[in-house]
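Submitted below is the structure of interest, expressed as structure tokens.
What you see is the complex with one protein chain gone and the rest in place.
Up next is chain A:
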Amino acid sequence: MGIIETVNRKGIRTKGQARWLIHLFPLPALVIYTLFVVYPIFSAFLYSLYDWNGIKRGVFVGLQNFITLFTVEPFNEMFWNAFRHNALYFVVEMIMQNGIAFGLAFLIYRKIRGSGFLKIAYFMPRLLSVIVIGFLWKLILNPNYGALNTILEKIGLEEWARPWLGDPDTALLAIILINCWFGIGFAMLIFLAGLQSIPEDLIEAARLDGATGWRMLWKIILPLCMPAITIMTIFTFIQAFEAFELVYAMQGSMGEPFYSTDTLAVYFYRMAFSSGAGDVTLGLGSALAVVLFFIVGSVSALSLYLMRKREVQH
């Protein structure tokens, strides 16, 4: 009798203690995440509604910062200039990076010799820090001693040689293409995973029905790869509209030459950290952050929705 009671009491006590303790499990993650991610973003929203004097908060001005951002020169011109560059970033990446990546994924999917090596080779640039990539390409594209112009001279195309990063006509495109070089391996792997998830018997059935070559690609394979293509499109969009590091590393915070490589994030950085006299830009910078947040956030939300939908399907 005595023994049974002790066991029971002990059992109950362990249970009660464990119930309380379990709520400690998510606590560290919750605290750090709330303090260093949620709170700063929330504050940035509030900042955009105030007038700022350096880093001292002034009076509440409502939406005035947003109105200024979109109606007063040079802020509005700067915004649309940068916005156009981000849009070009997205379009060129979709065509060059994702187009080539899909082609390469398709080649590997159709069993090519040395696919293990090829995957590693394509993926290698993705491992480097963006600052390393930026500086490395700056040396390669150097007009006097850079490898690219030297190669062009060697193969008899010296009239193509130019100061790629100093010319407003080519600088932005050069940077976007470097970004494609960086991202192709990752995109290729996403597409390859998509291709490999297509059931063999579906392809076989289509083949028996007489689908070959391009028809097979357009009518069967591409539609079945849509989930991977959708996800990659969304990733590319987010990346294009957050583009900062490569531009900053290669062309500085002014998006040189003559703002021809400026992006929204670089513009934001300039406003947030410009230390010039008569600083009125922190409020504007925060307003720009909010705008950028909605551009990127809405597309990310869409991606999250699609990912969860797929999760349910599986």
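The rule is simple: a residue touches a chain if its C-beta (ideal position, glycine included) is under 8 Å from a C-beta of that chain, and two chains touch if they have at least 3 such contacts; residues count from 1.
The working rule: contacts and distances are computed from a predicted model.
*Asks:* Considering the UniProt annotation of the chain absent from this complex, which name among "Putative DNA-binding domain-containing protein", "Polyamine aminopropyltransferase", "C-deglycosylation enzyme beta subunit" or "Carbohydrate ABC transporter permease" applies?
*Replies:* "Carbohydrate ABC transporter permease"
*Asks:* State which residues belonging to chain A touch the missing partner chain.
*Replies:* 14, 18, 21-23, 25-26, 28-30, 32-33, 35-41, 43-44, 47, 55, 100, 103-104, 107-108, 110, 112-114, 117-132, 135-137, 139-140, 145-147, 150-151, 154, 181, 184-186, 189-190, 193-194, 197, 203, 207, 216, 228, 231-232, 235, 238, 242, 244-245, 249, 265, 268, 272-273, 282, 285-286, 289-290, 292-293, 296-297, 300-301, 303-304, 311
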